[in-house]
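Moving on to subunit A:
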Amino acid sequence: MFEYALSVMIFLPILAGLALVLFPLRGQVARTVGLIVSIVILFMGIEMFIGFTGTSGMEYVQNTPWIESLGINYALGVDGISLLVLMAAAILYPLVFFVFDTRTKGFYGNLLIAQGAMIGAICATDMVLFYVFWEIMLLPIFFMIGLYGGANRLAATLKITIYTIAGSLLMLAALVYVGVSYHQQFGKWTFDIVQLSALDLGGGYAVLAFIMFMIAFAIKTPLFPFHTWLPDAYTEAPTSATFVLSAIMAKIGVYGIIRFVVPVFEIEFARFAMLLSLAGVVGMIYCGIAAISQKDMKRLMAFSSASHMGIIALGVFCMNVQALTGTLFQIAAHATSTGVLFLFVGLLEQRMKSREIGDLGGIAYRAPIFATFFAIAMLASVGLPGTNGFIGEFLIILGALKFSPFIAVLAGTTLIIGVCYMLWMFQRVFFEKTNEKTAEFQDLTAKEMLSFLPVILLILAMGIFPQAFIKKIEPAASQQVAKLFAMSQAQVADTAVPVSDQNNHKN
Partner candidate 1 sequence: MIQDYLILSIILFCLGILGVITRRNVFTVFMSIELMLNAANLAFIAFSRLHESMDGHVLAMMIMAVAAAEAALALAVVILLHKHKGKLDTNVFSLLRG
Partner candidate 2 sequence: MEHTANYIGLIPLLPLVGAVVIGLMHMFTCTGKAFSEKLYGALACVGPVLSFFLALVVFFHLRDLPVDQRHLTHNVFTWFAVGDLKVDMAFLVDPLSGLYLLFVTFIGSLIHIYSIGYMAGDENFGKFFCYLNLFLGSMLILVLGSGPVVMFVGWEGVGLCSYLLISFFATDTENVLAGNKAFIVNRIGDLGFVLGMSVLFWAIGSGGFDYLSLKANTHLLTPGVGIAVCLLLFIGACGKSAQIPLYVWLPDAMAGPTPVSALIHAATMVTAGVYMVARFSFMYAHFTTAGTIVAWVGILTALLSAIYGMFQSDIKKILAYSTVSQLGYMFAGVGVAAYSAGIFHVFTHAFFKALLFLGAGSVIYALHHQQDVWQMGGLKNKMPRTYMTMLIGALALAGFPPFSGFFSKDEILFMALANGHTGIWLIGVLVAAMTAYYTFRLIFLVFHGTPRNQEAYDHAHEAPAVMTVPLIVLAAGAALAGVLNLPALFGGNMVVSTWLEPSLTEHHPHMSHGVEILAMLASVVAVVIGITIAYKKFGQGAEEPEFTGFAKLGYHKFYVDEIYNAVFVQPFKGIGSVISRFLEPNVTDSFVKFATWIYRKAGTSFKALQVGYVRVYALYMVIGLSLMSLFLSQSIN
């Protein structure tokens, strides 16, 4: 890959998106442009994945001074931690353009801007740069929900915007604190994440800054109890925007914790790990149970997605290599399964003009291909072995057990809760009797089938041959865990922190 590959992946979609928004184009043209751009990014992503060597360091690095007086750089790079998140952002996008074509050019433009901003946030290794992309990410979402969403879109838009902006401001404040602390300790300015990890923070302000960072990421992820924007936003957003939000953007929250919080705030992180993991599992159980009684299919999926995010986040807090690798893997796995499920719900809505579970039934007989694809994605979402959902969940539960058996038992209930709401939904939508509405249901067209097929195959391939992915992310994960472990062990040896034994971190 050439030197500026990452910059191209960031700015090609952003510029194309801006062009779509500004120039008077027809919707079809806009869609074609979007499709071409996303396919270019797809191939760049694949090539990047293949070329990624899987050592623990940064690859495809690019570093140019940006605001020199404050040591802020335009610094990009990919390592094992960001690789799969980047892949989720780069690879799944063409689906959106392929499947749905009822939207106007503004919508396509915003979709592209969102992609560029997300790739930027994932690749940024400078905290300020990350913050900039993080904020840009929100704008297209604001427009996509606010302009093109469902009946309640205004309330939902307001909620997600206020929520995330509040989080972002907290993050900005904490970021300034981190920068100033570095300046005080080392006498120069930098926001480079590798250098910042040398910081030795302590005391009340550090805890405060840590909490502010965590709130920002917890809102985006979302972690219980900051999830309340999610059901509204996911339900009201148009399908493609829900896809972007659930499949990729939510993961950047978790990714942000791993990338920016853990290396800087080791001690605080270790101290609060128990509380945070509790928030993760409680959120998982809470949202899972809430999903059971939903009547709207999309809302059910929204709660299901929130539930899974709880367990994905849990993997970060367990502080061992199995759980962290599980989380990184599950980020990609969940992006494929949940993303596809949301798109399927969108298709269903497009055809049936309804998402009410009560209105549906017996679709499996009318649309066997659709039902099979849906079932595979659903099984991946409940973590059946052979699909990619199992590997991540298993590793996270395994790691959680090392961290705390109590948390592991709670986390394990995801196995049960997941099937409860999913099977019951599947029963009422796909099984039982066909009614006069669903009798007309059209199975996937050849075009739709061909666009979903790669993702379905990816779900299976990631489940059967996960090692191809894990071997690229595992070195970075174990390095991070080892570093975190060494730091927190050295500095809070006397406080009672539930960290794992030494012998488990040979790397």
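Criterion: a residue touches a chain if its C-beta (ideal position, glycine included) is under 8 Å from a C-beta of that chain, and two chains touch if they have at least 3 such contacts; residues count from 1.
Keep in mind how these were chosen: all candidates are chains of the complex that A comes from, given by their letters.
Nothing here was measured: the structure is a model prediction, and the numbers come from that model.
Of the numbered chains 1 or 2, all belong to the complex, but just one touches subunit A: 2. Those residues of subunit A whose C-beta lies close enough to touch candidate 2 in the complex are 159, 162-163, 166, 224-229, 231, 286, 289-294, 320-322, 325-326, 362, 364-369, 372, 379, 384-386, 390-391, 394-395, 397-398, 401-402, 405, 408-409, 412-413, 415-416, 419-420, 423-424, 427, 430-433, 443, 465-467, 470-471, 474, 477-478, 504-507.
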